[in-house]
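All protein chains but one are shown at their positions in the complex.
First chain written, first letter: the chains are A, B and C, and each begins at residue 1.
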Amino acid sequence: MSNDIYMEFILENYRNPKNYGVMDNPTVKKSGANPLCGDDITIYLKIENGKIQDIRFTGKGCAISQASASILTEMVKGKDLEYVKSLGENDLLSALGIELSPARLKCALLSYKVLKDALSGF
Amino acid sequence: MSNDIYMEFILENYRNPKNYGVMDNPTVKKSGANPLCGDDITIYLKIENGKIQDIRFTGKGCAISQASASILTEMVKGKDLEYVKSLGENDLLSALGIELSPARLKCALLSYKVLKDALSGF
Amino acid sequence: MDVNKIREDFPILKRKINGKRAVYLDSTATSQKPRAVIDAIVNYYENFNANVHRGIYRLSEEATDLYEKSRENIGRFIGARSDSIVFVRNTTEALNLISYSYGRFLNEGDEILTTIMEHHSNIVPWQFLGRKGVKLVFTDINEDGTLNIDDFINKIGKRTKIVTVTHVSNVLGTINDVRELSKIAHDHGAIFIVDGAQSVPHMPVDVEKIGADFLAFSGHKMLGPMGIGVLYGKRDLLESMDPFMGGGEMISEVHTYGSTWADVPLKFEAGTPNVEGAVGLSAAVDYLRSIGMEEVRNHEKGLVSYSLERLGEINEINIYGPRDPEKRGGVISFNFRNIRSERISEHLRKEGIMIHPHDVATILDMDSVMVRSGHHCAQPLMERLNIPASSRASFYIYNDRDDVDSLFDALKKVRGVLKI
Partner (left out) sequence: MDVNKIREDFPILKRKINGKRAVYLDSTATSQKPRAVIDAIVNYYENFNANVHRGIYRLSEEATDLYEKSRENIGRFIGARSDSIVFVRNTTEALNLISYSYGRFLNEGDEILTTIMEHHSNIVPWQFLGRKGVKLVFTDINEDGTLNIDDFINKIGKRTKIVTVTHVSNVLGTINDVRELSKIAHDHGAIFIVDGAQSVPHMPVDVEKIGADFLAFSGHKMLGPMGIGVLYGKRDLLESMDPFMGGGEMISEVHTYGSTWADVPLKFEAGTPNVEGAVGLSAAVDYLRSIGMEEVRNHEKGLVSYSLERLGEINEINIYGPRDPEKRGGVISFNFRNIRSERISEHLRKEGIMIHPHDVATILDMDSVMVRSGHHCAQPLMERLNIPASSRASFYIYNDRDDVDSLFDALKKVRGVLKI
């Protein structure tokens, strides 16, 4: 884990987020917010044959929440639902590779929470 | 002022209170209580020609509140209203002759407050 | 349990009053504080002080961590999860919170069943609901100061929506069988509230075991700082309730047209919380745990037994509440009742007490023995006992047999001072 939470990998995902944008006709669309920060995120999923065929997100927030959403979408795109559901918070956090204080943890996990929420019916 | 608040003078007035008892047809009758202690006192006054011709009290409470009521009635019996109205808390306290802590001061002054209250219309 | 060692931990007990060793017998009103609690407060302000929950910088995160760890620790002390622990000022606020927030679910004709031995804090908040036609019903006591269970069963019924009972009476010392009362309450579909102000500090209390839907207690009575108390509540109940106070911390979103609330327990903590208080209470809980609550209970039971023994020597004194130390906490309320003397004031004799408790307290204080006297915030109980007031001595971990001896030595002087 890196002490430098603004390391290049994070910044790159922040400035050029993967899978950013609206999706037409998603299988499911879910939003969540962290009102304390004014952060919010919407996740769009296309689910077919037990797989996440496609994923998009929109939203706003700090570098950590945006980068985290970008990285999360990459982690689950094209993956089996079973696998995605088995992912824990720590899987996302180790993918981020940075050491976060409790307050920033909330930023990092917003997208994860929205995704879990979106998948709760599947 | 004595440190011994239970000196003989106080105890004597406590055990054998002067002017204790009900009065028939008083000019004015007033009650007051100190709910924190469960103390209460009723004062009966016969007022004629601008004088307190007679005074009685009934009530219950600790040695200090009872002795103080007894001593107060003695101080004002037969006196001009003008004079009685001019009496301050300290006049009663120096008549008691003992040093009281704030909590016990409330006990000592209950009768004084009821008397002042009774005379407020005169 | 080594009382001498424990006394060493309490700086105030070293204070001399009138040149004499302080014999503090009023822990039921408020407890003294050990060095560990005072140090925790100082350490908090010297190293960690910040507002919580919203700061991104380290200091605020550390303060948040201390605050939430305190919540967890205090929850564990009563067998509860931290998300069912709401920080309040004291027992009184906890009970008012329930009255205001849960009280919304009650309607005209509904009843709240309590007991005649309650502290005003477990009476007045419920009387407030009288405004909307909710009736407060009081269970009577038996002659020995225990709860009259038959009366309780008689009075509970379909209309009873809330049963609220003190775990330990602050006057009689009576330990109520809350587990049993909880069952009866739940059988009737009522929720069950326990006023734990006098139990949590003095004996093991587990919210599951006693079947409490809500439990209220105060930090200052259990070695903790003033200004902090706890409302434990079952999560589903807390979640069903509207907030009590509104403001910072307790919101999710605020708009000009309306607001939404934070999750439990923050929903009930409006404004900047008393972080110092939480940290101090957590240190107090650690201190009590290091002694062991069974030990605390046994120690107090021992002091009560010894007091009852010594009481045999002064037969002018009557005590209130059960005689069996198993059934009572470390509280002894008493009055002089059986003095054979012509010199007793008539009205006191009529009231069946011979010496006013205020005079008793003043005379004891001359020997720096500190007892409470008055109605102990339990006027309905005083009325029931038909007395205006009583004296009360209460024990805690820092009291020992010497304190009991000092109490009785001083009591023996009372008649002499009053010359009766």
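As a convention for this text, contacts are C-beta pairs under 8 Å (C-beta built on N, C-alpha and C of every residue); 3 or more make two chains touch, one makes a residue touch a chain.
This is a predicted model, so every value here is computed, not measured.
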Shown chains that the omitted chain touches within the full complex: A, B, C
Listed residues C:Gln198, C:Ser333 or C:Thr362, member touching the removed chain: C:Thr362
Hidden-chain contact residue, picked from the options C:Gly196, C:Gly211, C:Gly233 or C:Pro273: C:Pro273
Option touching the unshown chain, where C:Leu106, C:Ile123 or C:Ala283 are the choices: C:Ile123
Residues from chain A at the interface with the omitted partner, ascending: 5-6, 8, 11, 14-15, 17, 35-39, 58-64, 66, 104, 107
Absent-chain interface as seen on chain B, which is shown: 35-36, 101-104
Contact set of chain C toward the excluded chain (per top definition): 11-12, 15, 17-18, 22, 24, 26, 29-30, 32-33, 37-38, 41-42, 45-51, 54-60, 89-93, 95-96, 99-100, 116, 119-125, 127-128, 130, 136, 138, 218, 220, 225-228, 245-248, 250-251, 253-256, 258-259, 270-277, 358, 361-362, 364-365, 368, 370-374, 377, 379-380, 383
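Everything that follows uses one rule, which is that only the chains that are shown with their structure count from here on.
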Chain B-chain C separation of Cα centroids, rounded to whole Å: 37
Cα-centroid distance, chain A relative to chain C, in whole angstrom: 48
Distance between the centres, which are taken as Cα means, of chain B and chain A, whole angstrom: 80
Residues of chain C whose C-beta touches two or more other chains: none
